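After the structure tokens below, expect a handful of questions from me.
The complex appears here without one of its protein chains, the remainder shown in place.
Entry: chain A
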Amino acid sequence: MSFLGFGGGQNAQPAGAINPAQIEMAVAELDMITDVFNRLVNSCHAKCISEKYHEPDLNKGEGVCIDRCTAKFFEVNKKVGERMQAMGGGAGGGTFQ
């Protein structure tokens, strides 16, 4: 699941030794995924969930909205990523997906 394109090659640490750089990269990856997820939850909640709270369950409209909202969010993520990659030769560019 390494979409940042790390790893491969230099991780010659046999079972036993800890390579702090490896850990750091894994943590960075985790942080990035968590961040995307949290932003996704917040944006789509703001856009799809009515603050009237008529019922505790997601109603039909809200459910459909969430599905479309997440799909669009990923599309935007990809589009912006591509734009930025084209601009800056992908400096540090973590494209999602």
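Keep in mind that, in the parts below, contacts are C-beta pairs under 8 Å (C-beta built on N, C-alpha and C of every residue); 3 or more make two chains touch, one makes a residue touch a chain; residues count from 1.
As a working rule, contacts and distances are computed from a predicted model.
The listed options are "N-terminal methionine N(alpha)-acetyltransferase NatC", "Mitochondrial import inner membrane translocase subunit", "pyridoxal 5'-phosphate synthase (glutamine hydrolyzing)" or "Cyclin-dependent kinase 9", and the UniProt record of the chain not shown names that protein "Mitochondrial import inner membrane translocase subunit".
With the whole complex as reference, residues 1-3, 6-8, 11, 13-19, 22-23, 26-27, 29-30, 34, 37, 40-41, 44-45, 48-49, 51, 53-58, 62-63, 66-67, 70-71, 74, 96-97 of chain A touch the missing chain.
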